[in-house]
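The structure under discussion appears below in the form of structure tokens.
A protein chain is absent from this complex, but the other protein chains hold their places.
Chain IDs A, B, C and D follow the sequence of writing; residue 1 opens each chain.
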Amino acid sequence: MSLLAVENLSLEFRTRSGIVRALENVSLELPEGGSLGLVGESGSGKSVLSFAILGIQDAAARITAGRIRFAGQDLLANEGRAMKALRGRELAMIFQNPRVALNPIRQVGQQIEDVLRRHTDLRGKTLRARAIECLAEVRIPDPERRYAAYPFELSGGMCQRVMIAIALACRPRLLIADEPTTGLDVTTQAAIMRLIRDLGHEKGMATLLITHDLGLAREFCDKLAVMHAGHIVETGPTEAVFRTPAHPYAAQLTRATPVGQDRLENLAAIPGNLPDLRRTDLPACRFAERCERRADDCAIPLPRYEVGAGHTAFCHHPTRLEAA
Amino acid sequence: QDKKAETLIVANETGPNMLDIHGVGANRPSYGVAWLAYDRLMTYGRKKLANGVMSYDFAKLEPELAESWQVAKDGMSVTFKLRKGAKFHDGTPVTAKDVKWSYDRALAMGGFPAFQMKAGSLEKPEQFEAIDDSTFKVTFLRKDKMTMPDMAVPVASIYNSALALKNATKEDPWAATWLKNNTAGGGAYKVASYKPGQEIVYERFDDWKSGPLPKIKRVIQREVPSAGNRRALLAKGDIDMTYEMPPKDFAEMSQEKGNVKVASVPAENSMIYVGMNVTKPPFDNAKVRQAVAYVLPYDKMMQNAAYGRGMPLFGAKKPVTGNDWPTATPYVTDLAKAKALMKEAGMEAGFETTLSFDLGQGTVSEPMAILAQEALAQLNIKVAINKVPGANWRAALLKKDMPMTINRFGGWLNYPEYFFLWTYHGQNAVFNTMSYQNPAVDKLVDAARFEGDKKKYAQDVKGFIDIAYKEVPRIPVVQPMVDVAMQKNVQGYTYWFHLQPDYRQISKQ
Amino acid sequence: MTKATPTLTLSPWPKRWATLRYVVAENPLSLAAFLLFALLVLLALVGPWLAPFDALASNVGAPLSPPSGAHWFGTDALGRDILSRVMVAARLDLGIAVAAVGLSCVLGGLGGACAGYFGGWTERIVGRISDTIMAFPLFVLAMGIVAALGNTVANIVLATAIINLPFYIRVARAESAVLRNAGFVEAARLAGNSEARLLFHHIIPNILPPMTVQISLNMGWAILNAAGLSFIGLGVRPPAAEWGIMVAEGAQYIVSGEWWIALFPGAVLMLAVFCFNLLGDSLRDLVDPRRRT
Amino acid sequence: MSQLIEAIDLVKHFPVGKKLLHAVDGLNFHIDSGETVGLVGESGCGKSTLVRLLTRTLDITDGHIRFHGNGIGLIPARAMAEHPLRREIQMVFQDPTDSLNPRYTARDTIGESARLLTETRDANEIRRMVEEAADHVGLPRELLDRYPHQLSGGQKARVGIARAIVVKPRLLILDEPTAALDVSVQAVILQLLDRLKREMGMSFLFVSHDLNVVRLLCDRVMVMYLGQIVETGKAAEVFARPLHPYTRAMIASLPGGLTGGQASDADLLIGGDPQSPIDPDPNRCRLLGRCPRGTDLCANSAPLLQTWADGRSAACHFVTP
Partner (left out) sequence: MLATILKRLLGAIPNLIGVIVVTFLLTRALPGDPAAFFAGPAGTAEAVEEIRVKLGLNKSLPEQFLLYVRDLSRGDWGNSLATGQSVLTELTTRLPASLELTLCGLVLAVVIAIPLGILAATRPGSWIDHLCRGIATAGVSLPTFFTGLLLAYIFYFLLGWAPSPLGRLDPYLSSPPTVTGFYLIDSLLVGDLDVFVGAAKQLILPAVTLALFVLAPLARMTRAAMLGVLSADFIRTARAAGLAPTTVLFTYAFRNALLPVMTTLGMVFSFLLGSNVLVEKVFAWPGIGSFAIEALVASDYAPVQGFVLTMALLYVFLNLAIDIAYGLVDPRMRIDQ
């Protein structure tokens, strides 16, 4: 059984200028201890999805359909009470741009303690000891001293480690990492990613990695989900998706990434922009208007296309068809 | 309850700025301090006016610190016998030495006190002589009818010289600094606490011998600048007494059937007037001045500025007699006459000028100014209105460069020649705001000052009033009222020429 | 990815109309403010012609008459029609506010922009000036200036402008210090812009939006300031109609029951200030991209 | 190829309190005409500072910059705007949104550069130049009258490039031109740059975090670490056989490596944070502490940049060609 299962989730934002259909019919599955990469260009709904899983979406957001199950529990039931109980303890999240994602005027140790105090019975000295332990766990040198540091006194990489320490303080079963390394140096990035991976392995923790760096996803995730304009257009084992992308968007995305290319000319660009999600006349396939394989039937609900074992795409005209 | 009956709470726009009336820059409310905390040798008698209000009686001098006095046969000196057992607040007996010291001080401090003394021909220390502890003699310089009355005004207060000298220094032989914030008197009230700009609290001096012991034991006099608030306080019964309100408020309060009553007396020797500076053309032309006098909307000013609180000083039907003062001018609002006069003066085309007034007097002067402005426009005179902040008014007057002013002036000593000396005389004192100079007037005024003969005196007075009203450098408009509003249960209010309240006669029921 | 827009983009008008519509729709108070503003401007333009009576003419026959069919707002102590005076005063009041705010905006904006952009001694001097003004109790400074120079309209404007100066300097300095490091300034420098050109073509146009907010807030303040000066007798000269002076004059009649003398000018004054404040708020929403969704 | 621009012992220090921050610390390099040089390095190592020195918007502390043999290092930054050489060095900025004046239309932006940097004052001529540049960068002419917020990220990037090339500079510096762009448009811009490079014969200095992009676009790379160049060489060679430990660590850190597939040797990775750039010890290797090979030698003498016959150079005690 999977640890996290998102089933046909739809979410919209009510704004003055119209309803933004940010997620539509999104389904995901993540097994215990597994790692899933969620990729897609900016604005495709990756963050919104992860916020919805944690129940920290904007006040303007409404979940209009679907379910989120975590370890068998329905997170959305009882106005998300289940989710509130699990958040921070079983489910944890780290964000992009660690410097601003930490409270700038609170010592990092205290920020960890806040979480521990909320979710555990630890108090006083033991609480502090545990907080320092958390810092040590994420390989922060000299954790006793760093306990009293403020975020601005730490480098970006260090801040990200503190974030991870906060997220992992209560040994969650699922870690959602929303672009955890954007803005960090390649060397730091590698160190952080290895840390996440190693801790994940050690603690049997599942990871949902959100990124638009396909290289990163490819290296760290067993499974991949490609998002476009609030839809998941393709999911499957990482290598399968990379080698044989079926959805034209997934295919173009892999080709747009310089990783592994040896000539600039081979790089592909994806024409056009994400459609305006406020539109009421969005075609069933939201990629249709940018797609070179577009046909009339793209306007009708999408078929689920099984590319291979656990590899699915949602498209009327998957690339694979022709190759076959 | 008793405490309330024996406590009087007064709210005023401003309070005393120092406790020493001789001090440089002492303001009007500080005259009140002198009046209560100090005694004088003599005081004026009291009389009931026709409207039932008590007033001082200018014609009668009564003993205060002096038990009795004797004017010498030749009329050139007076000898006072001091009251036995009279004490200052600190218990020291009052002696003639104190009196001499006080009078010397009034002269020595210069400025206003010295000037006031001089008005009564009290000019030299040699005039004052302490014969023994209880006998004091004043030698006269000349026969001046103002000499005796002048010794009953606040400036002639008697100081505790021993106490004052204890606090004097070499640089400050008259203890001016110390006396600013402390009293050394023996008056009916002691100053219990004094916070400049906030309040002054008086307590009765139970050992006071110079008159009947006052009923009120404690007086709290607070500063409440907002007239509206003071009216509200009075209406709500939170204060017992207030004065210096806009005439409109007094007019209304005197009509109201509440717990408030108003005592009003026309201010003696006092008028509100429009002055024109005769050194500023075209006001150097009497025709123009007369034209202005004929165009002012007197009735409107009376109604809408003074709210009827005062005696009109215009539209006299009868000629000036010289026996009463202030007296009305013959002018009335007559546009045709005014226009004709302007034409005669060759000023048909009109001119531009500025009309200034003291902001502190704004409640009356401002509507007057606006009405005057409107009326003068009929003669093509364009008037700009200039409000001068209260404290600058004196300086502005002193410069004598304002072409047109609205002002009020009152003299303490109730004689017309005293008034004219200040306001029309060629010595060009500050209050001669018109810079008016006329040798004929000067001669008549000087003659009237020392004139013994009643008839001749009246002739002199009529003479200078007639000239002044014909040449009309200042246009009298109204003789203002002195109004005081108080709770109905407050009794015994007396009008004094210095306009300050005298709590000694007041009681609460 | 990075959504690093500078905090103060002013989009050009076509787009701004849309945002304006949005802000107004989102906030009913803003709509009221915009309407009120239009009304005030109209009043300032044509008030003297619309007024039913001569605002300066006394009518001693009907002093202190309460609101009636003839005199909607009643009359004052000299029988002048308060409605007319209130209407006529709009021009003077708005005039004072506009002139004062305009003056301080231009001077403060320029000074602040130079300070923020050039830094160094320019910044020190401008900063000192602004700090020194701020160290004064502002209202008292205004009083002092008017008392010293005389209570003419020009001096009231000058005094109000001076006490407003630090606010503009502050805004302009902060904004241009941010803009100094903005990419487009560096880019413009590479495009051959001299320092002066950079300042006038690239920095100043972009600090205008936050200044607009300040302007709107200060307009209200300027009116209040003039009213305060009137209260202590340093306002415009009589018989000119000005809201503050009418309130100050009317204040003495409140207790005696002639409430209308102070109330109506007071209400209009309050509405005007209210309007400017709300407008400032709305403009802030309009200008601050964070509030745009 | 002739040297277009040359930096000699270039130094830039920023005062930080009483101390000095060595942002650029003695750089020697050159860029030839028509050459594309990539500059990579960690965040804060001084790349942008170097760029600002080269574009002469920042006064240098010490050293020389020669452009075509003319010393331009001493021209004060404030006076550079009027200098005839201004147009020869142009730049494309990292964030296309931030680098466009929100109140200028695309035409204004491009035209301003054309008008101020060329003698041309003729409006028609400028119009022609602007449109030509727009054509060059593939910006549809109908977009020229739009404001930045009405343009997409890719379009804004094109405006930024058009502004730089409208005056036909000889050196174009690009400071992470695609870092703020989405993957979907990044490729187009890269290809556009590649095309411009060939068509216009300009020299490029290409600053980037993304080694993959540098590898694809550049002839030569320079690797910076804490204000100093630690390695240079032909792009292909450097990526194939990095010499300096830092370069090696960087390449090893790349997710998916350079060629795809799994990451390379984990032993090469370095951890920790760089030293402070404030008053660094001149006799100490700046990588010490993070370098897997650090020895006493590194603590006592800073390695110099050595150059070898094949045009490669590196600054490490333990590197031999």
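Criterion: a residue touches a chain if its C-beta (ideal position, glycine included) is under 8 Å from a C-beta of that chain, and two chains touch if they have at least 3 such contacts.
Note that the structure is predicted; figures quoted are calculated from it, not measured.
**Student:** Among the chains in view, which touch the chain not shown?
**Tutor:** Checking the complete complex, the chain left out touches A, B, C.
**Student:** With the full complex in mind, choose from B:Gly228, B:Pro367 or B:Pro403 the residue touching the hidden chain.
**Tutor:** With B:Gly228, B:Pro367 or B:Pro403 as choices, the missing chain is touched by B:Gly228.
**Student:** One chain is left out of this view; which of C:Ala55, C:Ala97, C:Ala113 or C:Met143 touches it in the full complex?
**Tutor:** C:Met143
**Student:** Going by the contact rule already stated, which one of C:Asp93, C:Glu123, C:Glu175 or C:Asp281 would touch the omitted chain in the full complex?
**Tutor:** C:Asp281
**Student:** Against the chain that's been left off, what residues of subunit C make contact? List them.
**Tutor:** On the side of subunit C, residues 26-29, 128-129, 131-132, 134-141, 143-145, 147-150, 220, 224, 227-228, 231-234, 244, 247-248, 251, 254-255, 262, 266, 269-271, 273-274, 277-278, 281, 284, 290-291 touch the unshown chain.
**Student:** Could you pull out which residues of subunit A are in touch with the chain that's been left out?
**Tutor:** 51, 54, 56, 84, 86-89, 92-95, 97, 100-106, 114-115, 118-119, 150, 152, 163, 166-167
**Student:** So that we can see where the missing chain sits, which residues of subunit B does it touch?
**Tutor:** With respect to the unshown chain, the touching residues of subunit B are 3-4, 7, 9, 11, 17-18, 23-27, 110-112, 115-116, 180-181, 195-199, 220, 222-226, 228-229, 232-233, 235-236, 238-239, 359, 388-392, 394-396, 398, 429-431.
Keep this in mind: only the chains that are shown with their structure count from here on.
**Student:** Could you say which chain's mean Cα position falls nearest to the mean Cα position of the entire protein shown?
**Tutor:** C
**Student:** Please work out the Cα centroid separation of subunit B and subunit D, and write it as a whole number of Å.
**Tutor:** Roughly 89 Å separates the two chain centres.
**Student:** Where the centres are mean C-alpha positions, what is the separation of subunit B from subunit C, in Å?
**Tutor:** That gives a centre separation of 46 Å.
**Student:** Centroid of subunit A to centroid of subunit B, CA atoms only: how many Å?
**Tutor:** It comes to 90 Å between the two C-alpha centres.
**Student:** Two or more other chains in contact with one residue: find those residues in subunit B.
**Tutor:** None at all.
**Student:** Where in subunit D do residues touch at least two different other chains?
**Tutor:** 182, in rising order.
**Student:** Under the definition above, what is the set of subunit C residues touching subunit B in their complex?
**Tutor:** The touching residues are 56-58, 60, 63, 77-79, 147, 151, 233-234, 237-239, 251-256.
**Student:** Contact residues on subunit D for subunit C in the complex?
**Tutor:** 52, 55, 57, 78, 81-82, 86-87, 89-91, 93-95, 97-103, 109, 112-113, 116-117, 147, 149-150, 160, 163-164, 180-182
**Student:** Taking the touch rule as given, give the residues of subunit C at its contact with subunit D in the complex, in rising order.
**Tutor:** 1-2, 4-6, 9-12, 15, 182-184, 186-195, 197, 202, 205-206
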